[in-house]
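Every protein chain except one is present and positioned as in the full complex.
Labels A, B and C are assigned to the chains in the order they are written; within every chain, residues are numbered from 1.
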Amino acid sequence: MQQRKSVTQEYTNSVLLNGTLETPKWWPYLVSILLFFVLVGIGLFFVQIYFGLGVTGLSRPVYWGLYITTFVFWVGISHAGIMISAILRLTQAEWRRPVTRAAEILTIFSLLTALVFPLIHAGRTWRIIYWLLPYDFSRGIWPNIRSPLFMDPIAIGTYLTGSTLFLFIALIPDLAVLRDRTTGLRKGFYTILAMGWRGNPRQWKMQVVGGILLSALMLPIFVSVHSIVSWDFAVTIGVEGWHSTIFAPYFVIGAVHSGVSAVVTMMALMRWGWKWNDFIRPEHFDALARLLTVVATAWLGFTFLELIFALYGLDAPEIALREMQIFQYPWNMLFLLFLLTGYIIPVPMWLFKRVRTNIALMFWSSIMVNIGMWLERFLIIVPGLARKTPFVFTWEAYSPSWFEWYILFWSFCWVTLLMLLFSKVFPLVPLFEQKESEVFSDSVKIGRANVPTIFREEEE
Amino acid sequence: MSKSILGLFLDPNSAADAMDGLKESGFEQGSFDVLTGTPYPEGAFGEHVPQHRLFRFPAFGAIIGFSASLFLTTATQLAYPLITGGKPILSIFAMLIIMYEMTMLSAVIFSVIGIIFESRLPNINPSAYDPRITEGYIGVVISVEDKDLNKAKAVFEKTGSEEVKVV
Amino acid sequence: MVIENKDRSWGMVIDTDKCTGCNGCVIACQVENNVPLNDQNKFERGRVMSWMRVERYWEGEFPDVKARFIPIPCQHCANAPCEPVCPVYATYHNNEGMNIQVYNRCVGTRYCANGCPYIVRFFNYWEPIWPEEMRNHLNPDVTVRSRGIMEKCSFCVQRIRRGTRKAKEENRELEDGDITTACQDACPTQAITFGDLNDQESKVSKLSKDDRSYTLMPQFNTDPNVIYLASIKENKEESQEEKAHSHD
Partner (left out) sequence: MTNQEKHFWPPSDPSVVRTELINNTKKGGSTLRTIVVSLILLSILIIVGIIGKVIIDGNDQTQWGYVAAILAFILSATGGAPMVAIAPLIAKASWARPISRIAHIIGSVSIVNVIIMIPILRMLPPLIVDGTRRRSIWFEAPNYSPHFWDTLGLIMLAITGIALLYSSSIPDFAVMRDSSDGIRKKIGKILSRGFVGTTVQWSKLRMRIGILSTLYFFVLVFVHFIISTDLSMSMVPGWRDAIYPMYHTMSGIQGGVASVIILCWIVRKYGKNQNYITINQFWALGRIMFATSLMWIYFFYSAFIVFWYGRSESDAAWLDLLIRGPMMYVFIIAMLFSFVIPWWWLIWNRVRNSFNGPFIGAIIVLIGLLLDRIRLYVPSWSVDPKLIHDKWLTEIPKILYPDIWDIMIFIGSISLVFLIIIGLSRILPLIGVWEIHQLNLLSKPGKFMKAHGIRVAKPD
């Protein structure tokens, strides 16, 4: 956190609300394009419902494919939010401030997308209610709580509800700002949401204490969600390479890796799209990249462990699977690409401060990471199924149909669309956190050097 | 009948002085309050630090969530004793996961309720307020009887407030 | 409410030594249980459906090479890995030792198929279609499965129910051999035997105690109700000698 440009609160308001109170030129065009793609995707989804899952490239025994991969991928992305806003809030990292809101929104929308994928994936979507709702009268039976697939909706639902409420609490002061800046219907809307916030000490104290409390509560949920998703795979004994105890932390750390990278991508886009150069500054990318380097290395360690202990058993089917996964075309190409994009290219780049503070490079490297992480999920899920059990007669290949590829593309459009719509109604960067850091930060002279300082209250 | 007066300040220190002035001129702590557009360190204006019972809410929520989920998971399995995969009818270790999630969920929900309640929101009839507060102005608001009106006004004038509004 | 007899454990013994790999059981099962027909496209896409399948593998080196066959239906495991993972109880274990698939409950998550190490569960990727002239040949006792659900060998549950009902009408106990599965009837070499494993006198339970008996993939600890009898390997040297003698 080096010398930062000191800005007044009016300036903060005017700049950070420029996406909400006025519309950027590119906004309508982008939204309409995305809307088109999204609608096409929804149409295709109904086509699939009508004709059945034959339209996908799935087969026997590759019963799970691109849909589940993408589901896991989006759940992974969703781990950005709490990672950033909770952990950094608890460790009082100053540079979190402009990042938090964006990360939380990313969490919420990617979770919404992730929740859609089991629906798309299921054979009889119109009966999915049997599974998602705890009770349903037509069938007179409750869901099987022993099934990891039932734990998934519970965990993801918890995470979604929790982070939405978290977001709302952190939004209230900014809603008050908007209430003071708008007129007419919108004012009414914000007035209701702001619930008559005035900003007296009691309310601010609740903001701070409540933020810490909610972070502490969200953290265990955040860890549990991806663990439970990973247990979908880990508990099945029939599939080689799935029945591994390391999956839970392995998935979580991988999720943090991809999620934080997604936040980097998003911040770069925000800086470019809304010209928030005074608030989203190179040093934020620097800090995120340093965090990512640590996370990525830990993740690589887990990958290594997973591989070692897969071979440790020395049983033939497992070794056959790994042999295919790593050495056989086309899997070997995917595996190479996964290693390169997931770690080998981006992380050494991040070792240089010149790269860390270069927004364009950070943007591209973070995108690279997410390609790698998507491939990781794909390489965990599909080869295991394709080389399932010692029955070599039933080994199958899997090539996704264009249908599945489009749904994958659709999910990205969907998330971006939701983001843009959100940005029209609520500020993407928390205003009051910015102002707070303005108030609390200062600089003292130690000898000749002018060192920036921050004022920290005594928490009780 | 009582009125509420709002004094707007640009400089935090003069706002703090105003608070002192009000104290000296014999208004009791509860009657006046400081409004800011950004969190200030606790007690920066010499206002009395608000007490709260926030941490009771999540505890309460956790208890409720735990017992509810315990009931739900047990009941579902006992109501439909279908054997799956030779697992026990009461598969505790599967139940634990769901109980954990539901406990956390209701803890979060209750602490959010707690935050809203403890910050006295929703505030149906907000007294004197000014949009400029969210632009960095600092508002000192006090509700007084008519007789003390001028006394309070004087304090604001003395400590150099930008504007004094009487509602 | 279906009739469920207590203390039964329906099981099957398959003698791989008798199996000639004629695939008769596969066809019989196909016809009995209204399993959709497999065309070339299905084979290419790896979406074949056959509740009973015959795996073939070679033994020995050319020229004296032997084809070995092993018919694989659903193993109806006591510790079935497919059951606990279903979120909607679409598959569960009933008190006749069978692994039941409830088509109405199934939402098609295909998780059970991942759980099953024997790969005997099949998913309806399309709505099943039969040629016009075969529509009237479908078995009226068996549901025709719609698209998007799992299906698998049911031990010809319809035959079990019919047999039980018949025995009830003639008010007598169900005897061993009353109930036969389609694959069993079709098998020309009588390689397949079906019956109650809990009944100590029944043919299956006797055969299952044979010292040739084994179960598939014991490492998964699934405790299947389908028991195999190993094929008898002839002793090389002896056969050589016999040949020699026969020549002179």
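In the analysis below, contacts are C-beta pairs under 8 Å (C-beta built on N, C-alpha and C of every residue); 3 or more make two chains touch, one makes a residue touch a chain.
Just so we're clear, the structure is a prediction, and the values are computed from it rather than from any experiment.
Enquirer: For the chain not shown, which residue from A:T100, A:S244 or A:N358 touches it across the whole complex?
Expert: Hidden-chain contact among the options goes to A:S244.
Enquirer: Which of these, A:F36, A:Y50 or A:F309, touches the one chain of the complex that we don't see?
Expert: Residue touching the chain left out of view: A:F309.
Enquirer: For subunit B, which residues lie in contact with the unshown chain of the complex?
Expert: On the side of subunit B, residues 12-13, 16, 40-46, 86, 93-94, 97 touch the unshown chain.
Enquirer: Residues of subunit A in contact with the chain that isn't shown?
Expert: Contacting residues on subunit A, toward the hidden partner: 1, 91-95, 220, 223, 227, 231, 234-237, 243-249, 287, 294, 301-302, 305-306, 308-315, 440-442, 444, 446, 451-458, 460.
Enquirer: Can you name the residues of subunit C that touch the chain not displayed here?
Expert: For subunit C, the residues touching the absent chain are 79, 84, 218-221.
Keep this in mind: only the chains that are shown with their structure count from here on.
Enquirer: For which chain is the distance between its Cα centroid and the global protein Cα centroid smallest?
Expert: A
Enquirer: Would you identify the chain whose Cα-based centre sits farthest away from the centre of subunit B?
Expert: Measuring from the centre of subunit B, the most distant chain centre belongs to C.
Enquirer: Which two chains are joined by the greatest number of C-beta pairs in contact?
Expert: A-B
Enquirer: How many angstrom lie between the CA centroids of subunit A and subunit C, rounded to a whole number?
Expert: 45
Enquirer: So the centre of each chain is just the mean of its C-alpha atoms; given that, what is the distance between subunit A and subunit B in Å?
Expert: For subunit A versus subunit B, the centre distance works out to 30 Å.
Enquirer: Indicate the residues of subunit B shared as contacts by at least two other chains.
Expert: Expected reply: 80, 82, 84-85, 87, 91, 94.
Enquirer: Among the residues of subunit A, which ones contact at least 2 other chains?
Expert: 141, 143-144, 146, 150
Enquirer: Once bound in the complex, which stretches of subunit A touch subunit B?
Expert: Contact set of subunit A toward subunit B: 8-10, 13, 134, 141-146, 150-151, 154-155, 157-158, 161-162, 165-166, 168-169, 172, 176-177, 180-181, 195-210, 213-214, 217-218, 220-221, 224, 228, 432, 435-436, 438-440, 455, 457.
Enquirer: Inside the complex, what are the residues of subunit C that reach subunit B?
Expert: 78-86, 89, 91-93, 223
Enquirer: Along subunit B, where are the residues that touch subunit A in the complex?
Expert: 33-42, 45, 47, 49-50, 52, 54-55, 58, 72-73, 76-77, 79-80, 82, 84-85, 87, 91, 94-95, 97-98, 100-102, 104-105, 107-109, 111-112, 114-116, 118-126, 129, 131, 133-136
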